[in-house]
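With one protein chain withheld, the remaining protein chains of the complex are depicted in position.
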Amino acid sequence: MDTLLEGRVVLVTGSSRGIGAAIAESFAKQGAHIIINYVKSEQKATTFANYLMETYQIDAIPIQADITNEDSVKRMMDAIIEEFDTIDVVVNNALYGYTFDPDERKKAWELSWGDYQHQLDGSLKGTYHVCKHAIPIMKRKGFGRIINMVSNLVYRPVIAYHDYNTAKGAVLSYSHNLAADLGPFGITVNCIAPGLVYPTDASRRTKEEIKDAIIRETPLRRIAKPEDITGSVLFFASNWSNFITGQTIIIDGGFTNK
Amino acid sequence: MDSLYAAFFLPEEITKGMECKTLLFENHAKQVELKVPDMTKAELSSTMLMIKGNRQKYLSKLHTNEIVSVIDEAVQKWLNPSYELRQFAEETLPVITGYDDEMVRLFLSRYLRSFRKEKLQRIIDEDFANPLVLDEFRPRKAGGLTRAYGPDLITHIFSGNVPALPLWSLVSGLLVKSATLGKVSSSEPLFPTLFAKTIAEIDPDLAKTMAITWWRGGNDELEQTAFNQSQTVIAYGGESTMKNISEKVPSHVRFVEHGHKVSFGVITKECLTGSLAWQSAQRAAKDASWFDQQGCLSPHVFYVEKGGKYSPRDFARMLAHEMSNFEHKMSRATLTTSETTDIMKARSNAEFQSFTSDEVELLSSEAGTSWTVVFREKQQEFPLSVLNRFVTVVPVDDLAEVKEKTKEVRRVIQTVGIACPPQRFQTLIQQLGDCGANRISFLGEMSLPEPGWHHDGRFNLADLVYWCDVESSVENTMDMFDPYRD
């Protein structure tokens, strides 16, 4: 079956590094055009875009945008339309940096509302901004794929990163609601919920003992690599998932067994 | 009995020596070969004489109720999925016409149901205040008596490939007790024959007043023979066919024409709220996709009122999604090169316009030409469709604009499908009646007219009969001439 990813225009937010970059490269490998969105790492994003163009013979452009700022998102969308006329796939991957350190994490009674607000802004508000401006473009063509990154901690907070997990839970719920409204226009909305992914900037400080503990409870007996995530993202973007919306795939080697 | 593949129903005396031709149909990777008559003028002429004689002997003496019962029985047979002829029709009609099998199957059932006894009675009651006038002289309220007579013989010229549609005409002819000569169309020659065979199973004498045959449209010799020996000619077809036929119908023969028509849909803003918006889109998609938009009841354009919760543009997009869903359910027929080229052309017009203007939007099936929705903020001319599931959505500020927007096609408007709440109903139907529409249905029901509808705005049966009035003077004065008078 033709998965029809070739020539699709794909926006991956926060894709100059980490999981975002792995996702972007996996799309490029399938012949899709990529928008590398970044906030600060311009050099990195540009080098990466050039690498993708040369390696995979596709178009890749780096665009700076802070997705928590609506004007900034709007400018990015205008730039994408200017260059590509359309957007087929959006992967909401960006979030505010979060340090996953079980020892240092704030306990329930230590959190301020500001901590929650910060994570909600990074995850939910950013996703909301990007979707808000992508929806009119997708409606116009009667096709669109929105893929939102959440976390397996939403289902089982092995470590209670309150603010982070709550914000991701909000994105999950937002996605379900979005799916209901966008279905009649041929747009699907799905989520990817990875477990601990190593190595990424965010997980670099995760202690060995934690990783070992997770591995012990993971049927597939290892921690996820960034490349493990990409297959499911491609699946949701491809024609193999034509009739799937409002769903989540958990990628944690079976740790969350539901 | 003749082979099922013989697409004609003629007296045995005629078929014995008659020449035949073969029509080949290919669709859905299957083939059907039908045998059609290649009649001589003499054969046609004697066929007509025979059925006219049989009509005189039998049909003219039947009571209308008896005819209704025979048709009802025939319809009951057809509604049974295991009936041999129905199974044969379900198998072959999709191959003959290219239409989706499921669509053909569903249509047969729905359509045939509208010919059940009570529906037939409704058709009669619609046209005759006292249906008994078809059987005998009945007193008039104004005094005197009157009776309605159908023509001796009606020639029906069928056209197009929408299956079973000729039934309407056939039944009307039977109900007014006329002999039937049916000329089937080259694109769907089978159904009328099958139905006549069913009548023969139930009432062989009645069937002997029917003849179903074929000739290539425009055959002067046969058409002149047929028309000269008819009292009424009912014809379906495009304008050139109509012109051609009307020139051949002698002035003393009544000519009832059903030319090609245009239909459209209207959606008020109240129907673009919440889940109603999706329902409206779904109904619109059904009307536009049914029989691949080939029916005169199929909409070419939807006028959508602005100001609802969903914009007309969003409606167009939801309609596009529903067109795609319908295609999944019942796929469109394979098209000829020129049909496909027409769609490609119309699409590329809209597409290149959309590149320079936001006022035009093209939504279409990604691969192939199976469906197309064009959104046009401003209508330049009435957006007649190239058909085969190609519709236009035009927004309007006020539904009163519809009249102006459909002015060009006024003389050929047939059905308007509406989606509206009760509060808007009265105003809307008046506006649409004013546009020249002759049938208004709810959206989603455009393709299935109710029994007794005024086809093309005319009476069905009343248009066929002539009347014999016995004036009150006879009643009043004859007593004076009574040998037993006081």
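As written, the chains take the letters A and B, and residue 1 is the first residue of each chain.
Going forward, a residue touches a chain if its C-beta (ideal position, glycine included) is under 8 Å from a C-beta of that chain, and two chains touch if they have at least 3 such contacts.
In the analysis below, contacts and distances are computed from a predicted model.
Q: Assign the chain not included in the display its UniProt protein name, restricting the answer to "Protease", "Long-chain fatty acid--CoA ligase", "ABC transporter permease" or "Iron complex transport system substrate-binding protein".
A: "Long-chain fatty acid--CoA ligase"
Q: As a test of the contact rule: which chains in view would the missing one touch?
A: Contacts of the omitted chain with visible chains: A, B.
Q: Going by the contact rule already stated, which one of B:Asp72, B:Asp314, B:Asp342 or B:Glu361 would touch the omitted chain in the full complex?
A: B:Asp342
Q: Out of A:Arg8, A:His129, A:Arg145 or A:Lys168, which residue would touch the omitted chain in the full complex?
A: Per the contact definition at the top, the residue touching the missing chain is A:Arg8.
Q: Quick one: which of A:Asp59, A:Asp101, A:Asp115 or A:Glu217 touches the chain that's been left out?
A: In the complete complex, the chain left out is touched by residue A:Asp59.
Q: Consider the whole complex, including the chain that is not shown, and state which of B:Gln282, B:Ser298, B:Thr372 or B:Gln431 touches that chain.
A: B:Ser298
Q: With the missing chain put back, one of B:Leu387, B:Val402, B:Ala419 or B:Leu464 would touch it. Which one?
A: Within the whole complex, the residue contacting the unshown chain is B:Leu387.
Q: Can you list where chain A touches the absent chain?
A: 6-8, 31, 33, 57-59, 84-86
Q: By the contact definition given up top, give the residues of chain B that touch the hidden chain.
A: Within chain B, the residues that touch the unshown chain are 97, 159-162, 165, 187, 236-240, 258, 260-263, 291-296, 298, 300, 334-342, 344-345, 348-349, 351-353, 355-356, 367-369, 384-387, 408-409, 412.
Note that only the chains that are shown with their structure count from here on.
Q: How many angstrom lie between the CA centroids of chain A and chain B, rounded to a whole number?
A: Centre-to-centre distance between chain A and chain B: 55 Å.
Q: Quick one: in the complex, what on chain A touches chain B?
A: Its residues touching chain B are 139-143, 184-186.
Q: Of all residues in chain B, which touch chain A in the complex?
A: 277-278, 281, 314, 317-318, 320-322, 324, 361, 363, 366
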